[in-house]
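A single protein chain has been omitted; all remaining protein chains appear in their positions.
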Amino acid sequence: MKMDLILRITTKLLIPFMLLFALYVQFHGDYGPGGGFQAGVITAAMVILYALIFGLKAAQRVVPVSVVQFMVPLGVLVYTGVGVYTMFKGGEFLNYNLLGHDRVHAQEWGILLVEIGVYITVSGTMTAIFYMFAGRGR
Amino acid sequence: MNPFIHELIAHYNQWITIFLMVSGLYIVIAKDNMVKKLVGLSLFQTSVYLLYISPGKILGGTPPIMDPKFSVYSNPLPHVLILTAIVVGVATLALGLALVVRINEAYGTIEEDEIFARGEEE
Amino acid sequence: MSSSQLPALQVVLPLLGAVICAFLRRGTLAWGVALCVTWTMPVIALSMLWQVLATGPISYAMGGWAPPWGIEYRVDMLSGFVLFLVSGVAAVIIPFARKSIATEIDSTRQAWFYTMYLLSLCGLLGITITGDAFNVFVFLEISSLSTYVMIALGRDRRALLAAYQYLIVGTIGATFYVLGVGILYSLTGSLNMVDISSRLGELGFQPPVLAAVAFLFVGISLKLALFPLHSWLPGAYAYAPSFATAFLAASATKVAVYLLVRYFFSVFSVSQIFEGLPVSEILIVLSVAGMIGASLVAVFQEDVKRMLAYSSVAQIGYMTLGIGLANKQGLTGGIVHLFNHAITKAALFLAVGAIVYRMKTCKIDDFAGLGRRMPLTMGVFVLAGLSIIGTPGTAGFVSKWFLAVGALEEGWWWLVAIVMVSSLISVVYIGRVIEIAWFREAKPIADNAREPPASMLLPMLFLAGCVVYFGFATSMSAGYASKAAAHLLGAEQAIEVPAAAGTKQ
Partner (left out) sequence: MEALINMVLLTLLAIVTIGVIRMKNLFAVVILSGIYSFLMASVFIVLDAIDVAMTEASVGAGISTVLLLGTLYLTKSEETEPLHKPYVALFLAAVTAGALIYGTLGLPPFGAPDAPIHLHVANRYIENWKEETGVPNVVTSVLASYRGFDTLGETAVIFTAGIGVLLLLKGRKSPGAETPDMQAEAVAARAAAREAEAEADAEDNLS
């Protein structure tokens, strides 16, 4: 792994920008293309790139398997949680209008929360699946 | 314009979509290699996405992101459906590949006909 | 939360349960969660069913968006019935799971097995309850993916192969389904089933409609294992963990049959499907081929689970036969057979599961002498076997009776003869097991065989009780099914009333 100095340094330079791009895609999804799913995939791609260059062990030190494994159901919980909350408020499941006073505002909150849920599950799952395939070889 | 060319353009998307879909299906059924079958399966699914997206397009329209500069937008609903379908497709692929890895560990091969040739599966 | 939230809870609770199980590590704890969730399901389904009987179909607008813009949940006579069936059988068999799963799956994987089970339940209930054609696909995939995983967790290495084959076939089926929905969407611009139906009525008959029918028919038939498309089913049932087999046999194919009925009778109309197209003929021919062919194959199986799986393919033929007849008696027979076969097959597979629990095998020859060692378990097997054959006094008789009456109504006495022949073949394969179990000397492998613990025995006995009860008290099962059938056949008028567009709840 000593020979690929260029790869290592480029990767280190790239990773912050990838994360930034993922966050942009996540939170700018209301105005441009993108959303939780795409951002989640980009985040997972970041971890995969890191693992390919620095090795699986190094990647799992930064993002441990247990964390990733925890994220898989967590996102679904967040998403469902929004729905259950609106049910307790007396509306239909996932009726975001009850999340605030002003309708447009409430909808934006709902979409934001839900997209975060999608992001958590997708980034966690994609990373977990990669870990499983990459770790099976030894 | 020549009516034949007109007809070709009007239905070219559909012709190609049908070709892609049928090729994907052919790979899934005809091949014995489990990885190649899954590749065929995902080609098959992807071409079905095209069948949804094509009718959503309006010639001269723009992507359905609202902007005062435009007035004709392509249909957003097929896009939403296909986003969901793509996610489902990759989920299926991941699970299928995990099964292939396990089958390779258990049988030492990923060719279906080799496993059947052993005769324990009838 | 008021009672109006019930349709959402029916699907959201199992999903939440699955999420909770995914966080847990201990199998027993996860089983507890699964038990709590599963036991609330039939309560919800039953209270919705009452509401439907009292006030007509329930419509629930997800996210508060009125259909057809949002996703509608819709409970009517038929979907309420199937919801209760699936959740009811799941509730009865879940106590069986703990001990059975504990011996068949590694302790590190048990909690996640229950996640998969709850997701599968969630998916099946979601397919049944939703009134949105694309939402069906999403839940179909939830249930399918979790089912593949459950099958792959079987002990034998052949379980992996069975899961892989089911994954390929199931995905082709789901993609065909999406294709059919896509064509319908291009034609009507809508995804809501009620809305599609009313718009299709305006369109009349066109080639794309026929293509949509064909793709939906093939796609759903792959999932329900209609005769020539059943190749995935025997392997899947034979090598999955015993509990998973019992659950799937009682629910997954039944929900697919429900979906077929839903499309043929509610989305398309009876006149479009059965008068304009040769669907009826195709269905009857395939059903008959399945009833005879699969039964014959079942006779030659060495493995009891595999034998019962082929018997399932044959029994699915009875259900599709009822759909193909498309008259009131025949359809009643088809629908009531959904119910009767679900309880019967669940009882049979639980009995086999109990034997696997004690003996670690389900080869027919190893059943020798079990009639005396495990009398209750084998008693359940015999009783449910009689119901498969269609002996009077068991649930299986009731459905065959209605099917025969339906066939006679069309003047097709030969069909009655075929039903009889198929029953006679099932006498052979069920009888063979009974003969070996009661009239042969026990092998050394059966030395430790004794009745399973109560948590496994009680669900079996309860189901066996149901098999007998519904053989006599036909007013509940068959009476309700005939109401649902009448509703479906008269669906053309019924659809005009709610005319979903624009109306809210």
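Should a chain be cited, it is by its letter among A, B and C, assigned in written order, with residues numbered from 1 in that chain.
Just so it is clear, a contact is a pair of C-beta atoms (placed from the backbone, for glycine too) under 8 Å apart; a residue touches a chain by one contact, two chains touch by 3 or more.
Because the structure is predicted, anything quoted here is derived from the model rather than measured.
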Listed residues C:I58, C:M116 or C:V267, member touching the removed chain: C:M116
Omitted-chain contact residue, chosen from C:G17, C:G88 or C:G126: C:G126
Which of C:V82, C:L191, C:A246 or C:V297 contacts the chain that the document leaves out: C:L191
Sites on subunit C contacted by the missing partner chain, in the whole complex: 15, 18-19, 22, 62-63, 65, 68-71, 108-109, 112-113, 115-116, 119, 122, 126, 132, 134-135, 138-139, 141-142, 145-146, 148-149, 152-153, 183, 185-191, 199, 206-208, 210-212, 214-215
Absent chain, residues of subunit B that touch it: 9-14, 16-27, 29-33, 35-36, 38-40, 42-43, 46, 49-51, 53-67, 72-84, 86-95, 97-102, 104-111, 113-115, 117-118
In subunit A, positions touching the absent partner: 25, 29-35, 37-38, 41-42, 44-45, 48, 69, 72-73, 75-76, 79-80, 83, 93-94, 96, 103-105, 107-108, 110-111, 114-115, 117-118, 121-122, 124-126, 128-130, 132-137
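The criterion applied here is as follows: only the chains that are shown with their structure count from here on.
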Chain centre separation in whole Å, for subunit C relative to subunit A (CA means): 36
Between subunit C and subunit B, distance of the C-alpha-averaged centres to the nearest whole Å: 29
Residues of subunit B whose C-beta touches two or more other chains: none
List of subunit B residues in touch with subunit C within their complex: 21, 25, 28, 34, 37-38, 41, 44-45, 48, 51-52, 55, 77-78, 81, 84-85, 88, 91-92, 95-96, 99-100, 102-103, 106-107, 115, 120-121
Complex contact set, residues of subunit A against subunit B: 31-33, 37, 129, 132-133, 136
Contact set on subunit B toward subunit A in their complex: 63, 65, 83, 87, 94, 97-98, 101
